[in-house]
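In this view, the complex is presented without one of its protein chains, the others remaining in place.
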Amino acid sequence: MNSTNKPPREAVKAGAHDVIPSARSAWGKYAAGMALALLPFALLFDDPHWVNIIAVTYLMGGLAAAWNIIGGFGGQFSLGHGVFFGIGAYTTASLFIRFGWSPWLTMVPIAALAAGVAMLISWPTFRLRGPFFAIATLAFNEVAFVLANHMESLTGGPRGLMIPFKAGIANMIFSQRWQYAILMFCFVALVIGVSVWLRRSRLGYYLLAVREDEDAARAAGIDVLGTKLRGMALSAGLTSIGGTLFAMYLRYIDPPTIFTLSDIGVKFALLSLIGGIGTVAGPLLGAALIIPFENWLRAEFANSLPGVSLAILGLLMVLAALFMKRGIVGAIESLFKRLQGSKSKDRP
Amino acid sequence: MDQILTVLTVGILLGGIYGLVSIGLNLIFGVVRIVNFAQGELVMFGMYGTYFAYTHLHIHPYLSVFIVAPLVGLLGMVIQRLVIQPLTSEPNMQIFATFGLLMFFQNTMLAVSRGEAYSVGSMAGTGVLELGDLKLSSVRLVTLGAATLITIGLHLFLSRTMAGRAIRAVTQDKRAARAMGINVERTFLITFGIGAALAGMAGALLTPIYSITPAVGGNFILAAFAVVVLGGLGSVWGAYIGGLIVGIVEAFAGFYIDPVLRSAVWFIIFLIVLIVRPAGLLGQAGAEEVGFREQH
Partner (left out) sequence: MNEILGVHKVSKQFGGLRAVDNVSLSVNQGEIVSIIGPNGAGKTTFFNLLTGQIAPTEGEVRLNGQLINTLPPHARARLGMGRTFQIAKPLIALNALENVMIGAFLHDAPLSAARDKAMAVLERVGMAHLAARRAGDLTLSERRRLEVARALALQPQIVLLDEVMAGLNQSEVGHEIELLRSLHAEGLTFLIIEHNLKVVRAFSDRVVVLDRGGLIAEGTADEILNSPVVIEAYLGSGHAGSGREFSQLAAQGARA
């Protein structure tokens, strides 16, 4: 029979604990990280200009972290997450305007819808390799854009949807900006919490295996397509929730706002790349770096040099792909390793 | 019947445009095996370069080809050497890199031109050729003609010249080609240069038809992907025929269903081909693996 049924010895158990962070350590870091993320808000909550930036940073950080689940952990670079974002935004807005249904109630069923759509459109496209998969997802985004423009009765067409300002917690419409910032913070805390959980779960490890080597994954009994679909569904559902929040914050959405790749679909991926693709903290770090910077660029140059912010972001993307593939988190980890020098965790 | 003929004609002429734009992408795709998201922007540069030559040097757009194409080709070689080559075994990072280039190029142009749209206007032609009841735009006819000539030229280049044969060898099997002494990196450089030059050429020829804006590349890139996949990687004639088919399908779909749904047409074609016949119409055997497996 097989030798691995022997119960592990205590010494061995202790060793294993060193190699994989314990639950306490992982969640401890999470709590500390989220507290740190809350700090800027705590310091600046009475400045509406900064509160807006902070709120958007939290939201984009959460959306980037949602993308990171399938893009970073799973290695499937979807450029089409705008579709799920759009499902969240448009459906929430539509149901609220038409029937007055509270976004708090519709948020989750809509996320389930987005997850379902995600699985449906991913199922034929997951057999495509990296770049081809990316093109297919790009095409989905374009099709969604066209549909949003076309189906005027549902989406308001090119004119878009305007959500009336009926303030009230039940409507997820707040009169104070800082209340929105808290909402966005809860969102990013949720998504990153899911990421922490995922990274320590079987699904998370299976996603990593699929990313690293599909053949090896299969040899380990992993249903590669099934894993990808599950990761995509989770990612899409969380993205959809972000779309819901976006709609209720901006209260005006139209096809270009939702489906412009550089601002939405690709931005999620970009933030994850800069911060550290495949890491838990990376997406939020990327957002923290890029969103305020981009804001500043737009403010400075909007009239004199339109497009400068996106041009610089594009350049950053190229440079990051070439020189900083593991993002800020990766750079910090490399630094640590070099400082630690020969002090290794291996026992002789 | 008249209607059908008109729509067919529109489709064929549109197909000429698509074929023209896709030839360069197909070459790069098939040889270097990367998806160049920034290809549309190379077309855009071709258009702007032509406009500049037209307004400042008074050169007819069709003649600017000889200036613009080599310049854009040079840019292509720079891109290949500095951005693509370092990322040879990292397809996912290539996506970021070429998409980043797309954003960088598009928005730099936006900043430089302050968002103004340019046009070479009616200089090159509002001329119309009449064939019976059909009215054919002369500039589009020229484009179709150019696409045909370029396809023939490229075909001859690939089959008759040493450089062309090296390119085909590398397309089929990079490892074997290297073993035979072919400098693969240099072949990639030349290929990207040619592919970019073709894009620049397309830009020059399209200036009389399209209004020149920084985002004009977006008009073509998705359709070009559909064309390349439909025609089959590594096949020059595939891109040409694929362009015609996509143009015709789009024209008919636009006429009988809704013109707004063009991108849906491209996408559906793209998906159907990849699922049903990944090699495309004329693709080389094994080329379909690009979509499914990396080349060694």
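In order of appearance the chains are A and B, and numbering begins at 1 in each one.
The definition used in the following text is that a residue touches a chain if its C-beta (ideal position, glycine included) is under 8 Å from a C-beta of that chain, and two chains touch if they have at least 3 such contacts.
Just so it is clear, the structure is predicted and the values come from calculations on it, not from any experiment.
Undergrad: Need the list of shown chains touched by the one chain that isn't shown.
TA: A
Undergrad: Kindly state which of the options A:47, A:152 or A:223 is in contact with the chain not pictured.
TA: A:223
Undergrad: From the list A:208, A:238, A:285 or A:320, pick the residue that touches the absent chain.
TA: A:208
Undergrad: Using the document's contact rule, name the residues of subunit A that touch the chain not shown here.
TA: Subunit A touches the missing chain through residues 1-9, 12-13, 15-16, 18-20, 23, 200-202, 205-206, 208-209, 212-213, 215-224, 278, 344-348.
To be clear about the criterion, only the chains that are shown with their structure count from here on.
Undergrad: Which part of subunit B faces subunit A closely enough to touch in the complex?
TA: Residue list for subunit B touching subunit A: 34-35, 83, 86-87, 90-97, 99-111, 114-115, 214, 222, 225, 258, 260-264, 266-267, 270-271, 274-275, 290-294.
Undergrad: Inside the complex, what are the residues of subunit A that reach subunit B?
TA: Against subunit B, subunit A makes touches at 75, 77, 79, 124-125, 127-132, 134-136, 138-140, 142-143, 145-147, 149-150, 262, 266, 269-270, 273, 301, 305-311, 313-322, 325.
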